[in-house]
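Below is one structure. I have some questions about it.
Note that one protein chain of the assembly has been removed; the remaining protein chains are unaltered in position.
Order of writing sets the labels: A, B and C. Residues in every chain begin at 1.
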Amino acid sequence: MRVEFFLLMGALLFTIGCVGVLVRRNAIVILMCIELMLNAVNLTFAAFAHENQSMAGQVFVFFVMTVAAAEAAVGLAIVIALFRRRRTTDVEDASLMRW
Amino acid sequence: MELLLGLIGVVAVFALVRSFLPARTLPAGAALGAVAVALLAYDYRELVGLEFWSGLIGFVAIMSALMVVIHPNPMVSVLFLILNLFCIALFFLILDAQFLAVIQVIIYAGAIMVLFVFVVMLLNLKTEEGLRLGGGPQRSGAIVLGAAFAALMFYAIRNRGEAPYFDPGPSGPGFGTARDLGGLLFTRYQFAFEAASILLIAAMIGAVVLAKRKLR
Amino acid sequence: MLRLLWLIPLLPFAGFLLNGLLGARYLSRRAVALVACAAVLASFAISVGAVLELHNLAPAPAETGAGAPVRFTQTLFEWMPMGTTAEGADLTVRWGYALDPLSAVMILAVTGIGFLIHVYSIGYMEHETQAGLARFFSYLNLFMGMMLTLVLGASLPVVFVGWEGVGLCSYLLIGFWYDRMYDEKTKMSCADAGRKAFLANRIGDIGFILGMLLLVTAAGTLDIQAILARAGTLGTSVCTAAALLLFFGACGKSAQIPLYVWLPDAMAGPTPVSALIHAATMVTAGVYVTCRMAPLYVQAPVAMLTVAVVGALTALFAAIIGTAQDDIKKVLAYSTVSQLGYMMLAAGVGAFSASIFHLMTHAFFKALLFLGAGSVIHALSGEQNIWRMGGLRRHLPLTHATFAVAVLAITGIPPFAGFFSKDAILAGVLALAGETGSPALLALWASGLLTAGLTAFYMTRLYLLVFAGAPRMPEGASHHLHESPPVMTRPLVVLAAGAAVAGFAGVPGFLGGGRIPDYLRDYLAPVLALQHIDSTGIGTPSEWSAMTIALLVSLAGIAAAWAVYGRRPLPAAAAAAAAEPRGFVRVVKEKFFVDETIDALVLAPYRWLCRASAAFDEKVVDGLVNAVAAATDLASQLLRLVQAGYVAGYAFAFFLGTIVVLFFVLR
Partner (left out) sequence: MDPAIVRVLVESAVKIALFFFVMLTAVAYMTWVERRVSAWIQDRRGPNRVGPLGLLQPLADGIKFLFKEEVTPPHVYLPVYLLAPMLIFVPALVTFSVVPIGPSLGLLGHRIALQIADVDNGVLIVLAFSSMGVYGVALAGWSSNNKYSLMGGLRSSAQLISYELAMGIAIVGVLMATGSLRLSDVVAHQIEHGWNALYQLPGFVIFLTAAFAETNRMPFDLPEAETELVAGYHTEYSGMRFSMFYMAEYANMITASALAVTLYLGGYHVPGLARLGLPETAAALVQVLAFCVKVAFFLFVYVWVRWTVPRFRYDQLMNLGWKGLLPIGLAHILWVSFLVLKGWV
């Protein structure tokens, strides 16, 4: 199986994730889009690992998953806290931290 | 590759359709079916080949990803994201990373997405909450940027240094098994492994503290 | 004992460490004083032993030129291993001590008189706090150690260490009462006085350093004896330059024109300090170094002449100023300057032994004078103005007696010490004049005579105003007048004895008539390269006449002073003249406005420069910095607007940047 295919797939998914992060305003969805991007990267890693037959790439995928889990947990906790205060999960309503 | 390009085209068409008739999943299903038939007709020989299946999975993956971004309802986004994750797990299988595939399902589908579902249910967001998209200029700009990024990526991948179409063939025995990965994790990447565990602990505590109603 | 030579400077240093580190808190006052005095006494004892042993040594054969002096050199360790030059000259500086007749005389004087003054200080400083006492004695000990290092140093860097060390100690001790005001009129605090002294010394040190560098480049070594051995081969110009540079340093240390201004203000320190450092020992370091380098000077007639002229001028100038001072210690200070001028004059005319001789005798009677003055001040609880003294003869009999001896000694009345030494100097000048027949030297001799007369005048004036006549001190100050405690007066007695008889160490040949040899001269001759001048160059009768003239001049000075200040009650005119002087007297009283002149010519421009550069710093440099800061502030104020708080916006920018970077990477 050609590696290129998976690289392109990863690129596409990553792009979609990025656009999603930029377009959506719902914090939860944004978090999901981030997960999407992470997955795209994972795919690329795995593809390269397969291309030059080294497990290093897969190890990296493993760690990326760890980070993703942590990120999701903290991110959702933040979302909940935000929702408690503001009754919303809209990131544009949470724009207090500015000049 | 023609397969993939065809997929991309379909994706674009689907996106157009989607933008014309919002909140209607029927066209999506129709497009999907049409594409499937088209692909079946496209080449019989590819049906048994991995090409076909990975192409199909990739199609589904991109579809679901798009749905994640587009769909107004967070819960539906979650579901599509789960679908996408399964697709990627299948990709892992194709790439001789069985362990990763299972781990993918357990961690993402089994834990993280459950968390998302849980939160969505907890906050019980209404649909219109999800419907609100970013400001016009930013939206269009984002799409332009995405196109630019995708173009760059295609360019980069298309002419990678040597052998852009490299195909290593079948992997060695035990490649991607839990045994291999575990061995690496506990020997060469020991430190990173421990660091990851610490990271998880920190994230756990942080999540608890953040979500607590009042600290006392 | 010679083995223990290295202990001589080390013991006082140990005392310094002990008192300085523990004295303030862990030792009793008694213990502090004991440690300090014991250290000095020990090194004095070792010195005596070493000097006695020195005679048994065979003369070093390798010495060229100056006869064959006995010398004991002790090298302790390699201090600066600097390797050798291309010419193979060994630049390595070794920390070594050398004992020869010259340094022998010095260490005996320094340790002996130093010990007496230490003892005296116990009484004088009794009112100090515990910490103050410890500080004082540790400083004194440090000074002793440094002075002995200076004297014994076998190579110029070692000497220089001592040189700087004593400078430091003088600074510390002048500013000992750093919180007190010293001179109400000029708003000068004791700390300022110390600073002044230190700066003046530094200016001289520049000369010393340059001289050292010149010598090391020319002679390829810093070992004193080696340099002196090669002095003949260096060439006149080099010798002249080096000699003049070193002499400049000596001017700083020994308070010669133009650098003498610090010494009078050095009286801000406690009186024992003035006696030890600014009369007996440190200020003579310049003279000592000049004599130590005698063979070098001998090679440079111009330098010699300069030394002589400067010395003579200083002597005369300071003596004139001394005649009009009201502060008892100021009078003594100027007299010190003038006497130092004498020594320089002697060194300049090549009568090095006379110079050292006078150095020794002067150490005795000037220390005695200062200590006596200290006793007086002590008795009057801090009063220093001689116009508020008088009639102290009855109250302070012992002080008075010793003081009188000292006065007779300094005025050069036979058979007291000053007579012989001063006469030796004048004889030396006259002899050289007779040899070369130059009128300049005759003029120097004349100025010497005049100085002698003035010296006699102001010393007698001082004596009369302080001890004779009716008491002029304010009421209340007089009733608790008391003789100083024995711990203070005993050193006076000893010093008085020294001042009385020290002269016989150098009875001129014609006077002794061969029966009494000129011990000191014979002792020092091999070191000082005296072969080129023989003070018996002129006939004996003229020497007799010269001596008589000098004596007469001194007597004249005494008579004049007696005429003016001796009558009682003291004529109102004199008091009035002292109160608000007019004309020349005023100029003299104001020390010829030298300080003011220096202030106007040197310090004022310097201060202006400082202010200008300070202004530059504040306006321009700081301005630049502040401008940068302000620019940053402005920029951030503008940049702040970017931070709109919209996470999506940030993500957008982030993504954009990523794409741009990628574009340039992949292009």
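As a working rule, a residue touches a chain if its C-beta (ideal position, glycine included) is under 8 Å from a C-beta of that chain, and two chains touch if they have at least 3 such contacts.
Computed from a predicted structure; not experimentally measured.
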item: Where the missing chain makes contact, among the chains that are shown; value: B
item: Candidates B:V114, B:A195 or B:V209 - the one touching the absent chain; value: B:V114
item: Residue in contact with the excluded chain [from B:V60, B:L79, B:I94 or B:A211]; value: B:L79
item: Footprint left on chain B by the chain that the document does not show; value: 25, 48, 73, 75-76, 79, 82, 98-99, 102-103, 105-106, 109-111, 114-115, 117-118, 120-122, 124, 177-178
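To be clear about the criterion, only the chains that are shown with their structure count from here on.
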item: Residues of chain A whose C-beta touches two or more other chains; value: 18, 22, 25, 92
item: Residues within chain B bordering two or more other chains; value: 134, 138, 141-142, 145, 149
item: In the complex with chain C, residue positions of chain A that touch it; value: 18, 21-22, 25, 30, 91-92, 94-99
item: Residues of chain A defined as touching chain B within the complex; value: 1-9, 11-20, 22-26, 28-29, 31-33, 35-36, 39, 42-43, 46-47, 49-53, 55-56, 58-59, 61-63, 65-74, 76-81, 83-84, 88-90, 92
item: Contacting residues of chain C [partner chain A, same complex]; value: 640-641, 643-648, 651-652, 655
